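Every protein chain except one is present and positioned as in the full complex.
Then we have chain A:
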Amino acid sequence: TADRGQQLAGIQGLVLDISGVLYDSGGEAGGLPIPGSIDAVKKIKASGLRLRFCTNETQATRDKFVEKLQRLGFDIAVNEVTAPATAACRILKERNLRPHLLVHDDLVPEFDQIDKANPNCVVIGDAADNFSYQNLNEAFRVLIGLEKPILISLGSGRYYKETDGLKLDVGAYMKTLEYACDIQAEVVGKPAKTFFQSALAEMGVEPQQAIMIGDDIVNDVGGAQQCGMKALLVRTGKYRPCDEQHPQVKADGYVDNLAEAVDVILKQLHK
């Protein structure tokens, strides 16, 4: 439509969420590509549009995560991915914070260069099976023992979809610790504005020249719009029909999957 054409005028870059847009995680192979997504990424790269992957994935180091996606058939490189752990490490160093980590075992190597003795903050990520009562309690005790508790959360997502169903995301556990200690976490990752801004800076594109494509109405779509970007919601991954009637967030468009999103965008650009 004419409407769409106008929306897309001046678009120079796309920011893609990964989990639920490129693939559904879980299972023996570590996940399943969403039909059409492998080709869609190739088409974006061939189109000359700039491309950035922006994920709240914190179950693995960036290296391992990208390796998995390459194995699934995606054309993706480590330096194309913006992920929360790297951003968190920068903050820790800047503020002389020594974290107690409540993260997935596979993410721990990202913090190799960080002093963790005598912790004065807690960093929480999507720890999955590490979210045991005992581990949550340890993090709680570190926080409650601090004069000014600092909780840094790698994302604030509510849930995501794996091949065997929906799973609680880090946001639920962030809220657990927030409530227990009567504090507010500092969120690194989507939907934090600074996180989108660093993704945009890394690809050298202004917010109004970029479109975010994600399956999370609040963290992908809402977060990107707050930052001045356009945002499309895909009907894959954690998408549920009620997301299209979300009381606070309205996407700039709703598409069946990444393949459709890319077709629509490229068609309009080539007009």
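In this section, a residue touches a chain if its C-beta (ideal position, glycine included) is under 8 Å from a C-beta of that chain, and two chains touch if they have at least 3 such contacts; residues count from 1.
One rule holds in what follows: contacts and distances are computed from a predicted model.
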item: Name of the absent chain as recorded in UniProt (options "Rab proteins geranylgeranyltransferase component A", "GPI biosynthesis protein family Pig-F-domain-containing protein", "Haloacid dehalogenase-like hydrolase domain-containing protein 2" or "OLC1v1020070C1"); value: "Haloacid dehalogenase-like hydrolase domain-containing protein 2"
item: Touch with the omitted chain, as defined above, among A:F53, A:F111, A:F140 or A:Y239; value: A:F140
item: Of A:T163, A:T176, A:Q226 or A:Q268, the one touching the omitted chain in the full complex; value: A:T176
item: Residue of A:E28, A:D112 or A:D129 in touch with the missing chain, whole complex considered; value: A:D129
item: Where the unshown chain meets chain A, residue by residue; value: 128-133, 136-137, 140-141, 144, 158-159, 165-169, 171-173, 175-182
